[in-house]
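The complex appears here minus one protein chain, its other protein chains still in place.
Moving on, here comes subunit A:
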Amino acid sequence: MDSNSLYYSLELVAGTGCTLNIEQKSALQTSLVILKKNYKFHRVLFWGKILGLKGDYYIAQGRGENEMKDTTNLYSFNCMDWFLLPPATHTMIEEVSKTARGRFMGDPSYVYELLEIQRQGEGDDAVEEEVVTKVNEEKRLAVTVHQIDEEVSVVPRSAFIKSPHGLVQMNRSFGGLSHSEAGKLDSFLHLSESKNLKKKSILEMADLNPAIDFLDVLSDDIPKGSWSLQFECASKVCVIRSLLWPGRTFYHVPMTPQHGYIYIGDGTKNLDLPFML
């Protein structure tokens, strides 16, 4: 969620149970301003918190001109000193998904190891070779943040527009969804590279506006029911929680442009989801 609206938007997503205390909130108000200036970001988002066994990671995200592509993630332990996270590459994602297991430790230099035995050759002259893959927790953090952003970033429809040059920016004339629209999952989109859009038929594409509908719709997600949409705060605020990544909470106040999301959780994907619905 945007650092400028942090002081009230945290209250709107507090129904999930997690929040920040006053000390952390006020520290963020100070440090994110400095962060924005030093890194020359267009805007800074407080991305969330990943709970570790020994310490928690606080994560901020800086956005450049292109809201979808120019993102930089940073982490901190005390909400004041921020460290840059490396961008997640394909090899990193592969390594992390193989080795990292269990909960986050809370120590960026903690090393996850995976011992693999690879057989080379055939028959009797097969040579067993032990391959050790080592990944430190900082990399795991970078990959997790990337994956969560990829899979469960939610924006209301038409809150972002894409220019003909491919630049994705906030839509300043976005006035918010109506109450009835906010009650349906198909008025919310994934803020990540679209995957399903090309598969749609011409008939379905007819109603779409290329400037607005360049993203995937939440209601197309598989499995069905991986989102929980509720109205909270005396039924005034539309809150969407991801069941795939428990801890990701999105809020939108209907009829106002206010929207945002946060992640407060242990940084593990809910792979048991098919059993749990």
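Basically, a contact is a pair of C-beta atoms (placed from the backbone, for glycine too) under 8 Å apart; a residue touches a chain by one contact, two chains touch by 3 or more; residues count from 1.
Heads up, the rule we're going with is that contacts and distances are computed from a predicted model.
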Listed names "MSF1-domain-containing protein", "Radial spoke head protein 6 homolog A", "DNA replication complex GINS protein PSF2" or "ER membrane protein complex subunit 2", matching UniProt entry of the absent chain: "Radial spoke head protein 6 homolog A"
Touch with the omitted chain, as defined above, among A:Lys69, A:Arg103 or A:Lys134: A:Arg103
Residue among A:Asp70, A:Glu150 or A:Asp266 touching the omitted chain: A:Asp266
Option from A:Ile117, A:Ile202 or A:Met276 whose C-beta touches the chain left out: A:Met276
Residue ranges of subunit A at the interface with the undisplayed chain: 11-12, 14-24, 51, 53-55, 78, 101-103, 179, 225, 228, 230-236, 241, 243, 246, 265-266, 271-272, 275-277
